[in-house]
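For this view, one protein chain was removed and the others were kept in their places.
As written, the chains take the letters A, B and C, and residue 1 is the first residue of each chain.
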Amino acid sequence: MAWTRDQMAERAAKELQDGFYVNLGIGIPTLVSNYIPDGMTVQLQSENGMLGMGPFPYEGEEDPDLINAGKQTITALPTTSYFSSSDSFGMIRGGHINLSILGAMQVAQNGDLANWMIPGKMVKGMGGAMDLVAGVKKVVVVMEHVAKNKDGSESAKLLKSCDLPLTGTQVVDMVITDLGVFTIDKHGEGGMTLVELADGVTEGEIKAKTEGAFAVALR
Amino acid sequence: MAWTRDQMAERAAKELQDGFYVNLGIGIPTLVSNYIPDGMTVQLQSENGMLGMGPFPYEGEEDPDLINAGKQTITALPTTSYFSSSDSFGMIRGGHINLSILGAMQVAQNGDLANWMIPGKMVKGMGGAMDLVAGVKKVVVVMEHVAKNKDGSESAKLLKSCDLPLTGTQVVDMVITDLGVFTIDKHGEGGMTLVELADGVTEGEIKAKTEGAFAVALR
Amino acid sequence: MKKVHPDPKAALDGLLHDGMTIMAGGFGLCGIPDELIAAIQASGVKDLTVISNNAGVDGVGLGKLLETRQIRKMISSYVGENKEFARQYLGGELEIEFNPQGTLAERIRAGGAGIPAFYTKTGYGTQVAEGKETKEFDGHHYVMERGLFADLAIVHAYQGDTEGNLIYRKTARNFNPMMATAAKVTVAQVEHLVQPGELDADFIHTPGIFIKRIIHVPVREKQIEQRTTRKRKDAAPAAAGGGAV
Partner (left out) sequence: MKKVHPDPKAALDGLLHDGMTIMAGGFGLCGIPDELIAAIQASGVKDLTVISNNAGVDGVGLGKLLETRQIRKMISSYVGENKEFARQYLGGELEIEFNPQGTLAERIRAGGAGIPAFYTKTGYGTQVAEGKETKEFDGHHYVMERGLFADLAIVHAYQGDTEGNLIYRKTARNFNPMMATAAKVTVAQVEHLVQPGELDADFIHTPGIFIKRIIHVPVREKQIEQRTTRKRKDAAPAAAGGGAV
């Protein structure tokens, strides 16, 4: 029984701490904000120039001047502040954001990350992803453990080294997949370690579906 | 009959143009704002973070939060905007200020400027002078033609090369002294040219009091 | 010095020439100088290099200039919402230089602030660092990036006075303030044009020195790219995260 998308988001939410400033990517990371524990204060940053992102607006109350980095209409909170893109990325690059949770195509055992382009396919651009992974203190990737190919086969996404063009080198601290949780010693020699299993998932299953080397230290 | 301080300021004011953004140093340059022609709009920048500097306040209306770069109490205008020191010097270094008028200890015939320290004396610091001369489009120096020494002798201030520590290299476009006006081709090979004489001053007098080489092209 | 012009065409008069570089503010369709873009389209100027975080959507914003093939090259961070863009790009008609969004913002800020180059961790060891100088500081590796400066910048603001002082609204601020500083000439379109003194001097985002020309654009329906809402019955507010990747 692998984790659902919501269970992955719930697990990622455990990395939040009171007072954290957090940037969430699109997809599963966005769901993390549904699992902020009661009584915990977390401010969400949107890299297009906002701190203190509120929920989606009620129908009819959308403001075209108030969007998130995914270009979705959102709302403000009493704590909200707006700023320019250069100030926003100064905040990101300067290490002021505590946590970034984002998706990935591939992660290597040394923390390398690929999530912005596939050679031969239309490239849309990296947006703010390269700045986020280079600048944010802790980077957590949430992704499916393996990629499903068109022919029905599966490809590993946790690799010895990424073969897709990189978003950043040695940037990922933790990977949460539908099968379990890994930590990565991105600046040291510690490599990748499997620290948690999803309910009903075995080490053997993970071993079979992971190309990158990892130690096991379940907690 | 050399020019008075006010006449020097009046001459410097002829370098103003409608719509100019201008930074004025302390001393004679400050007086320039008394000679802005009627109908001409000039905005004064103060490098501590203000554009659109108004006159000194009426007695009793001083605001400790509103000072110029000389730490003097001033007032605002309807056009005023405030900004941080980094934004202020971004404006200066980025070439957005049209004209800087400032004092000098020495100017060399190639446009080198010295106005911030005398070896052996207490050094107070360069403040914003190095940024202003490096960044502002046109730099006009207003100064006495010679320095009066304690023993009553005189030293030239317009030199072949400055012997005091420099504020900037090849930065001065024009020098206005009590004896006349010089232009300097700071980026080219044109050197220094005497273009105006103060009333009653002769080329001979200027020649005698100027160490730097200069052409003469009175207009 | 009259900065106020009657309409977009007049505000751009004499500023446009083939092959020029134009910065255009906005993030997605939020805070884009749409009326000025429309006037650039109408002018027929071509072979443009356009610096803008995104490329609009089909027929809207910079999408207009793509439709008429006036753009030769884009410098952007993300261009995913535009079919015509994809077609021209894949057909080799359009050149694109991708910059990480923060690097793009900083390059523009640097260009306006007289900084010819700076170092950033962003992109080190990736494709975007290829061919660029790198340098180590305190044991970390950085890429050198150059400042950007354009012939013309066009920006959108909420309020502006006749002196050119600007105030932006909410996330429509984005790239507009830096771009306003980083061009030979910057033209602003504002929703509300007021007299000097009507804007609070402490809260001006872009000082008038950066704005050479300004036009008032009538307030109209602004476009929304991704209309996302929650139902009023929702007990727990839904999330609103969502970055570009």
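The criterion applied here is as follows: contacts are C-beta pairs under 8 Å (C-beta built on N, C-alpha and C of every residue); 3 or more make two chains touch, one makes a residue touch a chain.
Nothing here was measured: the structure is a model prediction, and the numbers come from that model.
For the omitted chain, the shown partners it touches in the full complex are A, B, C. Considering the full assembly, C:121 is the residue among C:64, C:121 or C:230 that touches the omitted chain. The omitted chain makes contact with just one of the residues B:3, B:116 or B:182: B:116. The omitted chain makes contact with just one of the residues B:41, B:84, B:155 or B:202: B:84.
Contact between chain C and the unshown chain involves residues 106, 110, 113-121, 135, 137-138, 140, 142, 146, 167-170, 173, 200-203. Against the chain not shown here, chain B presents residues 23-26, 29-34, 44, 46-50, 53-76, 82-86, 88-90, 92-93, 102-103, 112, 115-116, 122-132, 134-135, 165-169. Although one chain is not displayed, chain A still touches it through residues 18-19, 21, 41, 43, 45, 51-52, 76-83, 86, 89-97, 135.
In this section, only the chains that are shown with their structure count from here on.
Nearest to the global CA centroid, when each chain is reduced to the mean of its CA atoms, is chain C.
Distance between chain B and chain C, defined via averaged C-alpha coordinates, is recorded as 36 Å.
Computed centre separation for the pair chain A/chain B is 55 angstrom, with centres defined by C-alpha atoms. Residue positions of chain A touching 2 or more other chains: none.
Annotation for chain C: residues touching 2 or more other chains are 109.
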